[in-house]
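Okay, handing you the structure first.
One protein chain is absent from this view; the other protein chains keep their places.
Chain IDs A and B follow the sequence of writing; residue 1 opens each chain.
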Amino acid sequence: MDTPTTYFHWGFILISVSNLLVIGGMVVLFAIALVAPFPHPKGADDGDNK
Amino acid sequence: MKSMGATQDEYYRGVHMVPYDLVKELFLALAGVGLLALLAAVILSSPDVAPVTIANWAQSDPVDFVTTATNELAGASTSAAYGNPYNTVGPGQSWGPIAPQKWFGTRIPVDSTNAFVIQPLQRASFSNTDLGSALTTWQGASSDQQTKWLDAYSKALPNATVTDGKVTVADGDYGPLPVMMSNLLGVAQAGGLDGLLVINGRFYQTDYTQPLLFMGDGSYLAGLAADLHLTGSLWGMMNETGSYPGQTWLWLYTMWYQVPPFTSSEGFLGLNSSNADLGIIILMTLLTAALALVPLIPILRDIPRWIPIHRLIWRQYYAPRKAAART
Partner (left out) sequence: MATTSSLEGPTPPAQSKSWTLRLRQAIDRHLPMDHLLPDRQPYYVGSWVYVFGVVTIAALVWVVVSGIVLAFFGPQWWHDSRVGRFFNSLHFWSVQLFFIFMVLHLWGQYFMAGWRSGRAATWMIGVVIFAVSILTAFTGYLSQQNFDAQFIAINAKDAMNAAGIGVFFNVLNFGQMYGLHIMLLPIGVTILVVLHIVMVRTRGVVKPIDPEGGVRP
């Protein structure tokens, strides 16, 4: 990991592959969190809050 | 004042509640994140590029070292002409009447000429009579004479040659400068200047202001940094050495350094490349305050209602309503 990294140059944006992976990964993770099914609690519901 | 406990009960009145184990969730999170961090640490390690010493600098680029030292003597280096908090030579950055650099005075006094050149040479002349007499000549000369020597030497340095680590310039009238500079270079190459600038006559020290300012005045450190994309105009603030991710959360802060008006000398509304540091800090302070105050800012606080991301997050809540709407 000590070798120099590649940089992407797009207009005025200049970003390293590593940073792009982190940011891109975050967007993907957020999207997955939005759509992935969330485990529902097993057992009876506790009913309404009185 | 209504208590929050009672208010929460009222807030959730009629809301369907389900079991949810927060503590188990915390322990699962600790295990999961711990595992991720452990794997990354074992497989990828972490960056550690060795620091540059003044000795490295003086050995790798003696001409740049001598040029920088000459600039210090001439009061022409970045630190010598900086202004507060190191001295009062330069005006510092300002935007109209806003000039915070001047508000607190010269609280970290650094006299570049004496700190980086004269005092180290005085110490080095302890048992070196040639150096001692060169120093006496220098300090006895008028400032006009010193300026003449400095100008001539500075003009000759770009064409200097390096032999066995020593710097040689074309013949000229430089007074005691060549003797002074070659001694300073020798001390630096041996590692003595690293010690002298940090210790500063003491023994214990944790303040690296002087050696860092001196190295920053030269081009060697900056050249290495540019190769590693760490410099400001290359989005350097968010970059790291090697292939490691950097401080990606600084993306917005470093972005401003790449765009007008902060890239141009004419700029806009008094903001330009020469007061970019001040302008950008003011801008980022305002933006951070705006982020904190989002709940109070119209449009910014309404965007979440307009973008249906929340409909995905709360789809259990909206689903029966959609069904009801269809019937």
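We take it that a residue touches a chain if its C-beta (ideal position, glycine included) is under 8 Å from a C-beta of that chain, and two chains touch if they have at least 3 such contacts.
Note that this is a predicted model, so its numbers are computed, not measured.
Checked against the full complex, the one of B:Val63, B:Val117, B:Leu193 or B:Leu230 touching the unshown chain is B:Leu230. Against the chain not displayed here, subunit B makes contact via residues 3-8, 11-12, 14-23, 25-26, 29-30, 32-34, 36-38, 40-42, 44-52, 82, 84-85, 92-93, 100-105, 107-108, 206-209, 212-213, 215-216, 221, 224-225, 230-232, 236-237, 240-241, 244-245, 247-250, 275, 277-278, 280-281, 288, 291-296, 301, 304-305, 307, 309-310, 312-318, 320-321. By the touch criterion stated above, the residues of subunit A touching the omitted chain are 22, 25-26, 29-30, 32-34, 36, 38, 40, 45-46, 48-49.
Here is the rule we use: only the chains that are shown with their structure count from here on.
Contacts from subunit B toward subunit A in the complex involve residues 9, 12-20, 44-45, 47, 49, 227-229, 234-235, 238-246, 248, 251, 258-259, 309, 312-313. Chain contact summary for the complex, subunit A toward subunit B: residues 1-5, 7, 12-19, 21-23, 34-35, 40-41, 43, 45-50.
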